[in-house]
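Right, one structure below, let's go through it.
With one protein chain withheld, the remaining protein chains of the complex are depicted in position.
A and B label the chains in the order they appear, each numbered from 1.
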Amino acid sequence: MAELLRYRDDETVDHPAVTVDAFLDQSNANAVRIEPGDDARDLLPHLERVALVEVNFPAFGDGRGYSSARILREAGYDGELRAVGDVLVDQLAYMRRCGFDAFEPDQQLDKDDVQAAFDRWPDVYQSAADDRTPIWTKRHA
Amino acid sequence: MRLLTGNDLKTGAVTWWTGSDWSIHVEDAADVTGSEDETARREEAARRVNAPYAIDAEMQDGVPRPTHIKERIRTLGPTVRPDLTLKPAEPDLGNWVI
Partner (left out) sequence: MYQYDQYDQAMVDARVEEFRDQARRRLEGKLTEAQFTPLRLKNGLYLQLHAYMLRVAIPYGTLDSRQMHALADIADKYDRGYGHFTTRQNIQYNWIKLEEAADILADLAKVEMHAIQTSGNCIRNISSDHFAGAAADELVDPRPYAEILRQWSSFHPEFNYLPRKFKIAVIASDTDRAAMRLHDIGIQIVQNDAGELGAAFYVGGGMGRTPMIAPCINPFVPLDQLVTYSEACLRVYNRYGRRDNKFKARIKILVHELGAEEYTRQVEEEFAHLLEQGVEPPFAELERIRTFFEDPLFEAGASSDIDRSDPDFALWVDRNTVAHKADGYVSAVISLKPVGGIPGDATAEQMHLMADLAKDYSFDELRVMHTQNIVLPHVRAADLHALWTALDVAGLGAPNLDTVEDIIACPGLDYCSLANARSIPVAQRISERFAKTGKTETLGQLKLKISGCINACGHHHAGHIGILGVDRKGVENYQLLLGGSEAEDVSLAKITGPGFDEHGIVDAVETVTTVYEREREDGERFLDTYRRIGMNPFKEALYG
């Protein structure tokens, strides 16, 4: 297991994340793990008790987790949103835009490559779950 | 016989395993029966070839001829542009391919 990359200042949650089903049954859990087939919207009634959502990417090509992340952020979730699993350096910038603020990749990423990935895009075309101003808004500011 | 083929990682050129190296000429290809998986793994890991795989071929007039037409087209180049094949001066090679 590689190092956790985390872009938040608060304390990390130290309990293991439980499955969505277990979370919905267990009223005291505050960390939950979403698998690609889970519906992130099932968590929405319970967001106030969640401190960590892990979104699992068993294979990097399965992009459902990007929608899960945005849906949570759109609903106002502001706890930790962690991408885990087959998380590769070339996906980081997109994940960040969808609201992820922590990454726990299966394989260690090269620090310089990570920094380069986050610094890559001077601007963004469209709005997403981050607070970057899209180009089309800047043009008419 | 079995031949090991792939593309050169940098140039994309079709290449054949000669037993000790890679060549763009099928004439140089060696029979890899028995060692294909191991050679493929080793050579790909060393980035001397991209996406290698083994194919069936038969010896014909001293030259290995891949069994499937797709591999024969790969060997020489597009049938519709003889000028761009490996042997533009030998127009009869169309018969070898098809």
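To be clear about the criterion, a residue touches a chain if its C-beta (ideal position, glycine included) is under 8 Å from a C-beta of that chain, and two chains touch if they have at least 3 such contacts.
Every value quoted in this text rests on a predicted model; they were computed, and no experiment measured them.
In the complete complex, the hidden chain is touched by one of A:3, A:25 or A:90, namely A:90.
Annotation for subunit A: contacts to the undisplayed chain at residues 36, 60-64, 66-67, 70, 74, 88, 90-91, 93-95, 97-98, 110, 113, 116, 120-128, 134-140. Touch with the hidden chain on the side of subunit B covers residues 7, 9-14, 44, 47, 50-51, 67-70, 73-74, 77-81, 84.
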